[in-house]
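Below: one structure in structure tokens.
As you look at this complex, bear in mind that one protein chain is not there, while each of the others sits in place.
Coming up: chain A.
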Amino acid sequence: MSRTQKTLRYLVLLAFFLLLAGPLLWQLSLSFKGAGDDLYAQPPQVIPADPTTGNYTGVLDRLPVLLYVLNSGIVALLVVAGNIAGATLAGFALARLRFRFRCLVTGLFVVALLVPIESIIIAQFLLVRSTGLADTLLGVALPTCVAALNVLLMRNGFQVIPAELEEAARIDGAGVWRRFWHVCVPQVRGVMTVVAIFSFVGAWNDFLWPLIVLSSEENYTLTLGLNRLRGTFYSDPRLIAAGTIIALLPILAVFALLQRYFFRGLEAGGIKG
């Protein structure tokens, strides 16, 4: 590769980095700006002129952030566990087992992807309420515990496993559970990681559904709690930025822990790119 080519490549990479990470950097810089900073200065300043950590302590003073993090953590844990277990089992059934109406069932999962949450949210709330789960974290987690998209991802993951592998196990006398657990699941760990990350991020960032289910403040998830940082009549963008960064940290931590598997999973699943 020639020198110019290399330079060009890095320039393109840098441009994309700025495009993707720019807004995040801006929030980060905003969250450290103090009262002396003109937030709307032209051209925009990235380095705070009056740096302070006061916005972070401001957020922590105003809100029981740890409680919200705990609640969000519980919801995310339930959703991730539900999706890993449920979607893996369902995906296996759809991909490797033969039963009547299998295509129909697969079709149903595809159709489920097309239904926008806004159109069913009230019916869903009535259902959750009638089971007595309104205003509980379980009620928040339950409807997304086995998401259709994840089932389809797992199905694709299982489908690419060569049939010979399973047949060999069958000849050796392995039953369905054994083939599932010892032969197929080890092949799809990457996809399971993808499912884990997707469902974690989804549960962590969801706003509308927890808003509708929860009414007591002690049950609030982080997205609901941080929404309070918006002032009644006008907002301080610095506080909101600090809240955003706080909410982002756990997602970064989860991603950092799982990223090794994540990229492997992206290649193994049906969603290359």
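Following the convention adopted for this analysis, contacts are C-beta pairs under 8 Å (C-beta built on N, C-alpha and C of every residue); 3 or more make two chains touch, one makes a residue touch a chain; residues count from 1.
By our rule, contacts and distances are computed from a predicted model.
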item: Hidden subunit of the complex - UniProt protein name among "Metal-sulfur cluster biosynthetic enzyme", "Regulator of SigK", "ABC transporter substrate-binding protein" or "Amidohydrolase family protein"; value: "ABC transporter substrate-binding protein"
item: Touch criterion as defined above, residue of A:L20, A:A41 or A:C103 at the omitted chain; value: A:A41
item: Touching the absent chain when the full complex is considered, from A:A15, A:V46, A:L97 or A:I122; value: A:I122
item: Touch with the omitted chain, as defined above, among A:A134, A:A174, A:V201 or A:L248; value: A:A134
item: Hidden partner chain, residues of chain A it touches; value: 35, 38-42, 62, 118-119, 121-123, 125-126, 129, 134, 207-208, 211-212, 215-217, 224-225, 227-237
